[in-house]
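Here you go, one structure.
The complex is shown incomplete by one protein chain, all other protein chains being positioned as in the whole.
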Amino acid sequence: MSTAIRVTIWNEYRHEREMPEVAKIYPMGIHGTIAQALDDQGLTVRTATLDEPQHGLNDEVLANTDVLIWWGHAAHNEVSDEIVTKVQQRVLAGMGLIVLHSGHFSKIFKRLMGTDCDLKWRESNDKERLWVVAPGHPITEGIGDYIELEREEMYGEPFGIPTPDTLVFVSWFTGGEVFRSGACYTRGQGKIFYFRPGHETLPTYHNAEVQKVIANAVRWAAPTATRELIRGNTRSLEK
Amino acid sequence: MSTAIRVTIWNEYRHEREMPEVAKIYPMGIHGTIAQALDDQGLTVRTATLDEPQHGLNDEVLANTDVLIWWGHAAHNEVSDEIVTKVQQRVLAGMGLIVLHSGHFSKIFKRLMGTDCDLKWRESNDKERLWVVAPGHPITEGIGDYIELEREEMYGEPFGIPTPDTLVFVSWFTGGEVFRSGACYTRGQGKIFYFRPGHETLPTYHNAEVQKVIANAVRWAAPTATRELIRGNTRSLEK
Amino acid sequence: MSTAIRVTIWNEYRHEREMPEVAKIYPMGIHGTIAQALDDQGLTVRTATLDEPQHGLNDEVLANTDVLIWWGHAAHNEVSDEIVTKVQQRVLAGMGLIVLHSGHFSKIFKRLMGTDCDLKWRESNDKERLWVVAPGHPITEGIGDYIELEREEMYGEPFGIPTPDTLVFVSWFTGGEVFRSGACYTRGQGKIFYFRPGHETLPTYHNAEVQKVIANAVRWAAPTATRELIRGNTRSLEK
Partner (left out) sequence: MSTAIRVTIWNEYRHEREMPEVAKIYPMGIHGTIAQALDDQGLTVRTATLDEPQHGLNDEVLANTDVLIWWGHAAHNEVSDEIVTKVQQRVLAGMGLIVLHSGHFSKIFKRLMGTDCDLKWRESNDKERLWVVAPGHPITEGIGDYIELEREEMYGEPFGIPTPDTLVFVSWFTGGEVFRSGACYTRGQGKIFYFRPGHETLPTYHNAEVQKVIANAVRWAAPTATRELIRGNTRSLEK
């Protein structure tokens, strides 16, 4: 594609305004840090947050978004069902969706997965290693055998998701757990990538490799051959 | 398993009461015809219909159902969201679910798939051939290369579903279309089978091979090793 | 990618030299017709045939091929196992592979699938319709609901392949059969696409839509983030 991919980064954006230790790490919000990283990669970026009208996701914004990134945590239930339905429809029509970390429990992710998306978790001093299990996958471009994060929240199995189309990363944690931490899906004409790391009290989104994965995922999830689908009642095709 | 599988057959049960030509084919309701066939196979069967209190699916019924069969068509929207949520939770906890024909548009199927489940269709004089594409799959036991139905409603691609874990049947229609007409999924601990044929104005559920497939699917979908899942906050495991 | 994708089109190239009716349709060989179509699309194309030394696939050719296209039929057994092994290794290292029509029985396809790749077939007067079942997939770009071929050899299920990662096309035939006619796989770091049509006595590869699918498949299968894999004995990673 010659034109730049248009990314909208959605963030709950509450922790950063309410918790000084989070604000210190993400003074522009988690969305601001990711936006800067993607802008540096030549992507066309805008942001949207929960407390904006329509959560910043009105029809015009959605219609002009190729890939939507989603970070939410404490206020999933405050996202309106109407907006969730519109986002779902856009994904089915071809918009890419990248769900980060605690977004596993967002309405939009649960809606698209059809499952409970539950997991084990622990805030502690775990080191995380995200191992590449799909070498050659475009999301892993520029990444070595694994990404190491000195400190992260732990997420553990069983993770209540459908079998991914492609499993890209599996995480190892010091405390003894594993997690399917990078998972690809196609739903309708849209591509979805779930990427585990990114606890709000840790500087994960400043990590260059994490940023690289998100940028790779944006390029992977951007729509290519989407189309209008004509369904419903149809005539017999003449043979 | 030495104990019999407990099946609940859910039917919208409106066409049979409102349309004489349907009543003639299914005087006991579609659920009644399927119930008899499954009973003959040694399964423990009960039925439930839309207009019963809680649609016949109260907590006690759901808790004692191993496999739920679902036929709905014109009144999907009258099924309460609360019951749909309970059925979804039971599926994720291990209950099998078999969705028939126009049930592709039921709330429960769309909920579990996360997609629009849309398709092409035509009421006409099509012959349907359901080809076995997964020979050796238990759902195809006792079935030859294909099942032929002299007359059926046509369903055509694209069918708006996630990629099935296993595609069991693909249909051919006289009018020139194909359809993924037998599709297996696992969601949580539950197994799901979508099976295409069964238009209400045609005697499809009296067909011995169609009955055989449904009975096979019940046995395939019955839960085996389900368990209580403990998730949420967890301690570091000592190494 | 700014540099052009390098395609090698491999053809058995016997029918065209031995059968006048085939030569009439493909005077430059099947490979020649496909080469011209891909060249028109801005791809860098070379060809290779069975009766060249090393079947035209020496190490230098393979090392400089991003995507290999394979057409074979009557002489699968004349392809040397050594070359097959080299092609397999290149695919696992990231080279794309597109297998056409009777190539379903080629050594390289059977090697990569691990199954017998058998099917039903009939040379007759069947019309074929290849229905798109994965709208939005890059291989379907520019294609409508289906591709129609006035006359083709019939291939029927069961097709002895592993479940495709993505099923892109399903064919309908006048004679009453269906076939999974466009199937995507990843093996190692390489992407594989099987595409059904293309009987040698018919002008299928002159069809603009068939050419479009092959060009799309080349772009889809071209490697992106391939890497050298270091495996074998490894030290304990210090925590």
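As written, the chain order gives the labels A, B and C, with residue 1 at the start of each chain.
One rule holds in what follows: a contact is a pair of C-beta atoms (placed from the backbone, for glycine too) under 8 Å apart; a residue touches a chain by one contact, two chains touch by 3 or more.
Every value quoted in this text rests on a predicted model; they were computed, and no experiment measured them.
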(message) If I consider the whole complex, including the chain that's not displayed, which of A:E12, A:D66, A:E177 or A:E200 touches that chain?
(response) A:E177
(message) Of the residues C:G96, C:G156 or C:P223, I need the one that contacts the missing chain.
(response) C:G156
(request) Based on the whole complex, identify which of C:L112, C:A183, C:L202 or C:A217 touches the chain you can't see. (result) C:L112
(request) Can you list, in ascending order, the chain B residues touching the missing chain? (result) 94, 127, 129, 134-142, 145, 165-166, 174, 186, 188-190, 216, 223-227, 229-230, 237, 239
(request) Since one chain isn't shown, list which residues of chain A touch it in the complete complex. (result) 129, 131-135, 145, 156-159, 163, 166-167, 170-173, 176-178, 180
(message) To test your reading of the contact rule: which positions on chain C touch the chain that is missing from view?
(response) 88-89, 92, 111-116, 118-122, 124, 126, 154, 156, 158, 160, 162-163, 165, 174-177, 185-188, 229, 231-239
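Note that in this section only the chains that are shown with their structure count from here on.
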(message) With centres defined as the mean C-alpha position, give me the chain A-chain C separation in Å.
(response) 34
(message) Could you work out how far the Cα centre of chain B sits from that of chain C, in whole Å?
(response) 37
(request) Give me the residues of chain B that touch two or more other chains. (result) 156, 158, 163, 165, 176-177
